[in-house]
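Structure first, commentary second.
The other protein chains are all here in position, but one chain of the complex has been omitted.
Right after this comes chain A.
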Amino acid sequence: MKLCFVTVGATASFLKLLEQILSSQFLETLSKRGYTHLLIQYGKDGQQVFQNFIDSDQPHHGLTLGGFDFQPSIDAQMMMTVEREALNQERGLIICHAGTGTVLAGLRLGVPLIVVPNPDLADNHQQELADELEAGNYVISSSVNDVGNAISRAETQKAEVLSMRPGNTTLAESMSDELSFLD
């Protein structure tokens, strides 16, 4: 299995991204790059769009599709994009909105990550975060329309770098300092 997991966020709706993901062009790109499964967390307003797609006779390009609106934790779904031979899992891909929790979870797993900031949100520091992360080579930041072209760039990125990070002791030292221990 080679999974592409897409999450548009549970609270704000992001229909533009959902429509782009379900476009024939995007599905074809996924299929060409060897993906077998596409799982989508479509959020609170996405149910209708997703259901319409399933009910229609648009081509799936050989992909197995799944979708859900919300779950308390999507850690299990994200784990399915990690390479694990025992489970016959290939390294997959995560496409997500620029929500901090999701981006962090993706970075911790070290899988290819495409971050798509939601242009409808007034929160412009999400765009800033996405730009900065791309500048640091941690993720690929993409606009909604360009997400298909971002796949190849995300796959070739050195995602392993993050899991190799040494432990950060700054917080422990700061806390110890503030407590003013004798030694």
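Going forward, a contact is a pair of C-beta atoms (placed from the backbone, for glycine too) under 8 Å apart; a residue touches a chain by one contact, two chains touch by 3 or more; residues count from 1.
Heads up, the rule we're going with is that contacts and distances are computed from a predicted model.
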Complex member absent from the view - protein name from UniProt, among "UDP-N-acetylglucosamine transferase subunit ALG14", "thioredoxin-disulfide reductase (NADPH)", "Cytochrome b-c1 complex subunit 2, mitochondrial" or "Signal peptidase subunit 3": "UDP-N-acetylglucosamine transferase subunit ALG14"
Sole contact to the chain not displayed, among A:Gln25, A:Ser56 or A:Thr170: A:Thr170
Identified contact with the non-displayed chain, of A:Gln41, A:Gln77, A:Gln126 or A:Ser142: A:Gln126
Absent chain, residues of chain A that touch it: 100-101, 104, 107-108, 125-126, 128-129, 132, 162, 165, 167-172, 174-183
